[in-house]
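Omission of a single protein chain aside, the complex is shown with its protein chains in their original locations.
Chain nomenclature is as follows: A and B, assigned in order of appearance, with residue numbering initiated at 1 for each chain independently.
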Amino acid sequence: MAQQVVNGVFIGSIYALFALGYTLVFGVLDILNLAHQAVFMLCAFVALTLVESLHLHPLLSFPIAVAAGGAIGIALERVAFRPLRGRANSNIAGLISSIAVATIVEAVALAAWGPDQQRFPFGMIPEAHARALPGLQRALGISVTVVQIIIFAIALLVLAALTVLVRRTRLGRQIRAVAENPTAARILGVNVDRVIAAAFFVSSALGAAAGVLYGVAYNYVAPDMGRAVELKGLAIIILGGMGSMPGAVIAAYVLALCEVWTVAAFGSSYRDVVSFAVLFLILLLRPRGLLGAAATREA
Amino acid sequence: MVGWLQEAWLTYQSVVAFIGLNAILALSVYATLACGQLSLANAGFMAIGAYTGGLLTQKTGLPLAPILAACTAVPALVAVPLGLPVLRLRGVFLAIATIGFGEMVRLWFVNWDYTNGALGLVGLPQRAGPLLVYACLGAAMFALWRLRGSRAGYALESIRQDESAARTMGVNTTAYKLGMFVTGAALAGLAGGLEAHLTFMVSPSGYSFSRVVDMLVYAVVGGATGVVGPVVGAAFLTALPEVLRAAGSALGVAPGPLRLFVNGLVLLVVILFLPNGIASLPSRLRARSRERRSRAAPAA
Partner (left out) sequence: MLLRLREVERAFGGVRAVDGASFEVAEGEIHGLIGPNGAGKTTIINLVSGLMRPTGGEIRLRGERIDGLPPDRIAARGVTRTFQNIRVFPEMTALENVIVGAHLARRAPYWKHLFFLPAAREEAMTTGARAVALLDRVRMRERAAERAANLSYGEQRRVEIARALASDPGVLLLDEPTAGMNPAEVASIAEVIREVARHGHSVLLVEHNVKLVMDVCHRITVLDFGKVIAEGTPAEVAKDPEVIAVYLGAER
């Protein structure tokens, strides 16, 4: 039981980073960025390539991959979303545009790395760090590795940094202002274009962070890894309430814990069923999620 | 001369059939776009239709016609209880819910022993050919084309342009949206059934999200404002990879990723620069030349 909580909290932290990426973009643009999972996947490959080909230390590859993700996010906004800004049906058009970019990125990844699962090079992580810590095992009966602790710590650090950014910096305030009311923000002197670009930077950086951590945690990097996580991310933001960052974090942990318990009770082939069940239940019963605004059409 | 035609036909028969099939899929997406809804569930409905057809052919001795009718009807029936709650949702939520449904269907079939799980149904007899596909396509095009000018056609267009206002005119928007959602499901199911009997097999990997993206691309690239657009889009994008196959092997790129790349790129270019699709090109060119003429001639 305690072990499951540990597993759930561990993976929930990674899910939270990923889901927050959706939330940030949806907040400022009212658009669902379905290319997010492609950045997640691509930056996992970036980290892998840095470690494999350049023999970089994995801890060093992390910030580089994250920065790359941010840069990709800015390019993504410029190419696929900004040109659509004036249009009447910009939400659907933005959705379609992001699907197009995701498809392109997936195609490139497939061509470059092939469809099969790749692993981080053997020996990248010292043997001792990959085994369960005996002390904790004896004391609390839970098995945790040093790698997991590091990943968890990094995830929490990123979450903390994000909270500081959103709550205490000028940029964070501007992002919140644009999310609330872009016209008013513009009148008040906020450079909306730059804020949106910044939001995309942060959002994709979060996706990249999640991708690298996920890749290391499961030792699984493949062009289809984004698809697997995409629906979980969507379920999370629906559960937490679209546009609500605290909601996304809470929902991420809830979903992760549900997944862990479901796998323990029914077997691993049922893990993905949890996301769908959550998704449909919430959409049918309480579309606004835990902390979000109304989701049904007004009459 | 005739020999050459016969040879060409043998080589390209399957491409021709697939153009027709993809056109039906494109129309299934068009059905919901026609009233302003973006439904991404049709890969799931296609899977249901395909498996229905495959199972019926394997387990019963029924002729093809009633089997295809079942392929059309079963997904339509599933679409009703799904659509009622889901169509109430705002655009982006509808998209998410339908993505979720599609994935759920695929995972169901991957894990279902009765249908052989991830391997799917194999060894189906080839009972369908290009002629049948185009007959079905023709019927679908006709039915959707006749909407124009009818009471239902006006209602659908009004929902697409302003749903609230349409309601105040007595248009039962719930019924129409559900009707088109079910129609899309039926068409996707029909395509699934036809494909099963065209390619001898039904496998869950064929109904992943990238299948939905394909359908979406056909509809958007062709232009979703009329019946012809989706068919044009399907033809263009089914034929294009064949044309590029030679280029692909020269570049050393596998056909799979190449097709995916082309789809994504074309979709992006179209949504950015030609949002009403290829089919809107003639009217845009006409409008452009009209503008140029009126600027050249001073106002009377």
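In this text, contacts are C-beta pairs under 8 Å (C-beta built on N, C-alpha and C of every residue); 3 or more make two chains touch, one makes a residue touch a chain.
Because the structure is a prediction, the values reported are computed rather than measured.
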Which residue of B:13, B:60, B:126 or B:161 touches the chain not shown here: B:161
Touching the absent chain when the full complex is considered, from B:173, B:210, B:263 or B:280: B:173
Residues belonging to subunit B that touch the chain removed from view: 143, 146-147, 149-152, 154-155, 157-158, 161-162, 164-173
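As a working rule, only the chains that are shown with their structure count from here on.
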Rounded Å distance between subunit A and subunit B, as computed from the means of their C-alpha atoms: 31
Sites on subunit A touched by subunit B in the complex: 26, 31-32, 79-80, 83-84, 87, 91-93, 95-97, 99-108, 110-111, 227, 231, 234-235, 238, 242, 269, 272-273, 275-276, 279-280, 283-284, 287, 295-299
Contact footprint of subunit A on subunit B as seen in their complex: 38, 85-86, 88-93, 95-97, 99-101, 103-104, 107, 111, 163-164, 167, 208-210, 213, 216-217, 220, 253-254, 256-258, 260-261, 263-265, 267-268, 271-272, 275
